[in-house]
Each structure stands twice: as C-alpha cells, then as structure tokens.
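One protein chain is absent from this view; the other protein chains keep their places.
Our next item is subunit A:
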Amino acid sequence: METDQIEEMDVEVLSSMWPEDVGTEADKQFNVEKSAGDSDMLKEVDLSEKRTMADLTRLPELMDTTQHGTSQLTNLVKQWEYMQDNAVRLLREELKILTRQREEAEAKELKIIEEHNFETEEPENVPVLDETSDLFRRFRQKKRDALVDSKKIEIDEEFDTVAYWKQKALSLEKMLEASTERERRLIEKLNESLKAMESHSAPVEELTRNLKRAEGFLHFILQNAPIVMGHQDKDLRYLFIYNKFPSLREQDILGKTDVEIFHGGGVKESEDFKREVLEKGKASKREITFETELFGSKTFLIYVEPVYNKAKETIGINYMGMEVTDQVRKREKMAKLREDNAVRKAMESELNKTIHITEETMRAKQMLATMSHEIRSPLSGVVGMAEILSTTKLDKEQRQLLNVMISSGDLVLQLINDILDLSKVESGVMKLEATKFRPREVVKHVLQTAAASLKKDLTLEGTITDDVPIEVVGDVLRIRQILTNLISNAIKFTHQGKVGIRLQVISEPSFASENALDPDAQEQNGLTETSVWICCDVYDTGIGIPENALPCLFKKYMQASADHARKYGGTGLGLAICKQLVELMGGRLTVTSQVNEGSTFTFILPYKVATSDDHSDDQDEFSDMVDHHHEPDDTTEGYFQFKPLLGSIYSNGGPVIGNNFLPHKVMLTSPLKLINGFVADPCNDTGQCETGQVENGGYIDETRLKTSSGHCIESNGQYENGNGRCLSKESESCSSSQASSEGGTLEMESELTVSSHREEEKAETDLKETSKPKILLVEDNKINIMVAKSMMKQLGYTIDIANNGVEAINAVEGSSYDLVLMDVCMPVMDGLKATRLIRSYEETGNWDAAIEAGIDIKTLEDEQACVHSTKRLPIIAMTANTLAESSEECYANGMDSFISKPVTLQKLKECLQQYLH
C-alpha cells in the first residue's frame, strides 16, 4: 500500500513538474503575480537554443497569432513598465536625499551666521578678566570647531581688529565656496547617474538577461529529465518539439503528425487523445503505452492543453510527455502481486472451508453409521416384539395401544434412517418418496405418540379443516418426521396449556411460483395440476422464543441460548432437519413467537391429491402404518384431543373427548406415569428407580412393581430367586437388572414366536397343498445359505439356491419363481445388477440386456417368456445395512423391499407373508 501511495505521489509530482516560483527576477522583485504566459514564453525561448529543434520562422508568427504570444508580449511590456517605475522611484529617492542634505547645509550656514553674530557681541561679555575671557574664548573656539565640521578657521590676527574681521570674512567665504562646490558636484553626480540609468536599462537588454537566466534555469532542470515537449497545430502537425534524446532529425518531425512519424501501439491512442483535447478545449492528462519500433515499449504520462488564438479559437495543442515506464511496470507488478495474493487467500480460505466441511462430514458419517448400527438392532427387537404381539389375540384397546407402540417404534427407526438422510439432503442425494397417506391419521398418530410419552399437564389437540383431502400424496415419512419434531419441541418448551396441530388448505403461496421452476422438486412430490397447498401450524403456549434468537433457530446445533440448551437439552438438530426437509419438498417453514405467550411453527407444503385408483405400490412401504389402524372414523374426523393423563389417575379428569382412544389404562400400564405418582423425583430409567428405592429403604413395594411394568416384575422375581435377600450384587448396577429384565422379555418373545410359528405353520401347510410357492435364494455365503434354508424349512418352504447374480438370472430364466431373495454383495455379479437385468427382461420380454452383459442364456420357448414378462417378480434384497448397501440403492435398482442381515426367522416370515399372498 505504501509503495502504491508513493507511486501515486510520484505521478502527482510529475504532473506539476514546474516549480511554482519559476519566473523572472522582476516578478519577485515587484511581487507581481506570475502571469500565465510565463512558462510558455520560457519554453519557447528555450526552443530557439541549440539543443532543440524549432521552426523559427513559424515561431514569431505563432507568437503573433496565439493568445499565448499576445499575453507574452503584454507581459514583456508590463515588465518594462515596472522596471521604469522602479528606476523613477529610485531616482526620486536619491533626489529626496540630496534635498535633505542641502537643507542641512543651509541650516548649518544659518547657524554659522548666528554664531558670528554672537561672536561680535562677545567682547562685551569678557571685559574683566582677560585670562578667564581667554579661557572662555578657547572653549568657544572648540565649540565652534565642533559645529563647523571640525574645520577650523585659523585666525591669526588679534580679535576685533580689522585684520581679524578681514580674515574671518575670507575664511567664511572659502567655506561657502566649498559648500557651493560640493553642491554643484552632487548635482553633477545626480545628473550623471540619471543619465547612466537611462542609458543601461533599455528593455531588451534587461529582458534578454532575464531570459538568459530563465533559460539557464530551465536547462539546468530539464537537462536529464525524461521529458518531451512540443506544440502541434490544429491538424496535429508538429510545429516544434523538445526532446531529451532526439533520435529523429528536425525535418523528420516538424510538419508531421504522430501517425506519420511513428508506427505501433499507442500512437493512434495518443493522436485520438490529442484530438479529443482539441475538441473539448480542456487540458487533460493520460497515460499511454507506446509500442514503437523506434523506442520499444514505453509508457508516457502525457499532458495536453489546447492553445487559443486571440479570437479564442483553438489553433493547436501544447504537449508534454514524461516517460513513466518503470513506475507503471512497478505499479502493475504490485497490482498483480496484490491480486495474486487475494486470489491465493481466497483459495486458501475456500480450501480450508472445504477441508473443514469434508472433515465434519466424514466424522458425522462415521458417527451416524455407528449410531444407526448400534441403535437399530435393539430397536428392531422392540418393534419386532410388538409386531409379534400384534399377531396374538388382543382386545381392541390393547391393539390400539400396540398400534401406537409399533408406529412410534417405526418412527424411531425411521428417524435413525432420517438422520442418515440428513447428510444425504446436505449432499444433495436425498430423494423424496411420493406415497399416499391420510393427513388426519398422521396428525392423530403424531399426537397420540406424543401423548403416550407426555409427562406434563398439557392438552394436545389436532384440528383439520374439512377442505383438507382425506388422502393426499406426499412423502409421509418426512412429513411425520417434521410434525413429530415440531410437536416434541413444542412439548419440551411448554409447561402448561396446550400444544396443537392445525391443518388447513390455503391458496398457492407466492414463493411457489419461484419454486415451480424446479422440476426435480415437483417430480419428487408428484406435484401436478391437481395439487393442493396445505398449511400446517404447530402451536403451543410455551415459553416462546425471544426475537433475537429467531434468526439462528434453524441453524444446525444452535439453540435459543446456552441456558436453554442446559435446561432443555437436545442436539439443536431438530429444527434444522425440519427446515431442510420442508424446503426439499418445495415448502416453507416459518415461525412466529412471543416470549411467555407461545410459538407457532408453520410449514406450507404442496401435496398431490390422491385419486382412488392409485393403490398399486405404496402398500409395501407404509401399509403397516396406514393399514394397521383402520378406524372407520379416522378418515374424516376433524378434531382430536388428548387430555393430560397424569391428573386422571387421581381425579376423574372429565369425560374423554372425541377420538381420545388412549384410555386411562394406558397410563396405568405406563411405568413412568406411575413412578411419577409414587416417587417425587421422576427418573427416566425404571431399573435405576427401583434399585435406588431398594437401596434406600431395603424395601420393595410389591404393588407398585407389579403395576409398573412387566420388566419390573421380572427383575423383582430375579432378585428374590437369585439372592433371597435384597440385591447385594445386582443392585449395584442398573445394567444387570436391565439385562435380566431383557432376558425376561426375551423369554416372552420366544414363546410368542414359537406359538405363532406353530399356528402359521399349520396355515402354511394348508396353503402349500393348494399352491406351493417357489422361492429362489441368491446368496454366495454357504453358512448364510444353510441358515436361510433351515429357516425356510421351518416356515414350511423349500428353496432353490443360486450362488451369484448370473446363476440367479439363469434360474429365473429357467423356471418361474414367486419370490427371489437376493444378496446384494456377491462375486461374479452382484444382486443389484442381476435385479436390473431381471427387470429389464420383464419390461422387454427378452434377455437381450443380460446377454449383452455376457450371460449365456439358453433359448427358451416363447410362450414361457411371455408368461414371465406379464408378472412382476418380487425381489427382496438382503443387505448388510451398511452405507454401501443402502435401501435406496436397492429400490433404485428395481428391488421391492429389503431385509437387513442377519436374516432372522421373524424378518423372513414377515417378508414372505407380505409377498406370497
């Protein structure tokens, strides 16, 4: 920066390179303002010197015609006048001095005369004492001597004699004579000097001297300056030029234009610039880089000013150039360096950002993969168990409870997947699935689920206006996820009052038209002309959000304040996911809030209105969610309410309104609620609670344990059986009690499984007799084959085995199967490719694609091929649940569903049930 400034300063200095005080001596002397024509005049005079070239014949003409010339002449005259004035003044001063001298002389003379008068009277005064009088006289003599310029009048004669007076008169006469002589001489001198003055201060002589001085000065200054100066006429022909290093001769330049003299880059530009100045009549500066054969690449800072004649018409330009090549080069170098630096810095920060993002993503991915793996398996156990339970004989109430349990469990599982999806949304690979669903049901289930785990005195309500369609198409999982997220958020921050969901149809919002351009979003939403915009409010009467916290609300890992984070916990991810999901679906998520009044989160989404014949392939996805709860009144109900159930244990709680089908018993069987009732300090872990109690009191409340949950009973039994006395070893860790309780539940599961197996086996044996389904297992791992085969046997099926994709295709081509279980990762050909090829065959009716892929296909009877191609063969993927074998990839490759490995009897059974009936 500094250097830059310096350079700029350089330029500034260059532009005004003439020192301010260049002028004639006369100027200074008389303190006259510098006239405009001065420098020009000097320049021109300079031109007439040896170093320069100038058209001397044109010069006087130019001087006569141009304004500069005129002003110059005027200036000369003025100067001359000043000089004269000065001389006159000097003379006058001298005259004044002389006059004064004369006056003095006269005064002296007068005095002398007076003295003389006095002297004549003198003798009368000294009559008595001669000596004294003599003394007196001497004294007076002295005095007189001093007065009359030490000229002594020697009077030898005795006082008062005739001789004396004669002598005195003589001497006085002499003195007078001398004085007159002096006067005369002075006058002479004066005249002389007057004459001399007149003679030697002729104007030309004086001016010439001045000019010579100025020329010397200019010469001194310009000697080594890299400067070129010139004057050009109206046609831009040079009339004269001064050049430090003239490489062209006079005749090469004068009378010619730049273009005629030089060739190369910049010449035309300078010519144009000069012409511009000529036209505009305004002096200006410009930097021009020349590329000429004559002196190579050089940059000049050029100053051009127009020259006017007396009639104020432009007759040409004055031109001055200074070579600034080095400076320009330096400056450009600096600029380039600075630019490079900026670019490098930008790149660096970009790179850092990328690295940071990549690292974060990697870490998140790794964490998510681990998490999904660790959470999914135990959770699927819970859900699986609930599902088994749902196959047993249950009354309506129990079934409803179980439905809530299953859908919640499903949701958690789904959430885990969705957290995985979040990274996919961010990396842009998230795909939305269009499925048919009932908004009322979704709202109800979300509220029901929330109510089931509610620990506060809150009313949950759902309102759906009548114009909301019964069934719409959208990505129900994501919508549920958003709703659940918002509801649980609302509950978390609400301590009393209510939390609710309101659904209403609205007209197409303004932002929709912007988004409409995104065909992807439309396609994925299945958005067509029969779409509807539904606005969903999730409102609460909670603590509200301060206005300053609103902007960062939807940012990842951000919470309203650190205090909130401590008090309420949470990852700060929820709202970020919601917002991203809503936006992915082409909607908007907004929030309004007032501190201590509550908040309302609103999201607006487009949905396709479902048509009744659209029942084809959404069954496999969400059938369990939709089909499990076919309460006839769910479809059109517009209002749900879930009252706080905590109070209902003690008080009557009033009648349960509407569809509140979570009866009081739900709460009684919920362990948390009861513990809340008995123990002042609520804790989340049943096991922990018990052990705490036991340790404290050494006493177990049997009734409580019995009513709390099955787990508790089980663990209680364990303690009694195992140790007799209460918990010496087991009580020290809740995990052991949990483990044992888990053991207890497992027992339950296996019993149930076994019993249900038997029932199903019977059913399946019945089925087998009518039509025995053909199943193909494609798997390369011997042990997996063995296990799967054994499972199938237990389920009452026999299976064919293919060891890889190629074998699978050959098997499918060779005979007709009802179901294919396909491993994804296999040697020779993986499951995904095999599935694609099979699907291609189903679509085209030929195996061309497979043959292209290098599989040897035996020729077939056409009729058989035709039979095959009409039916879609269900293909179930068996995945290891890793990131590499994602469910999405399976679907994308034409698979119908997937079973995560290791394959269990239960999973297999469910799958077969779904696809073989």
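By definition in this document, a contact is a pair of C-beta atoms (placed from the backbone, for glycine too) under 8 Å apart; a residue touches a chain by one contact, two chains touch by 3 or more; residues count from 1.
Just so it is clear, contacts and distances are computed from a predicted model.
**Student:** Any idea which of "cAMP regulated phosphoprotein 19", "NADH dehydrogenase [ubiquinone] flavoprotein 2, mitochondrial", "Histidine-containing phosphotransfer protein" or "Large ribosomal subunit protein eL33" UniProt assigns to the chain that's been left out?
**Tutor:** The UniProt record for the chain left out of view names it "Histidine-containing phosphotransfer protein".
**Student:** Of A:193, A:453, A:790 or A:816, which residue touches the hidden chain?
**Tutor:** Within the whole complex, the residue contacting the unshown chain is A:790.
**Student:** Which of these, A:167, A:488 or A:781, touches the one chain of the complex that we don't see?
**Tutor:** Spelled out, the listed residue whose C-beta touches the missing chain is A:781.
**Student:** Among A:825, A:849 or A:916, which one touches the chain that has been omitted from the display?
**Tutor:** For the chain that is not drawn, the touching residue is A:825.
**Student:** Please give every residue of subunit A in contact with the chain that is not shown.
**Tutor:** For subunit A, the residues touching the absent chain are 381, 739, 742-743, 746-747, 749-750, 753-754, 780-784, 786-787, 790-791, 794, 825, 827, 880, 901-905.
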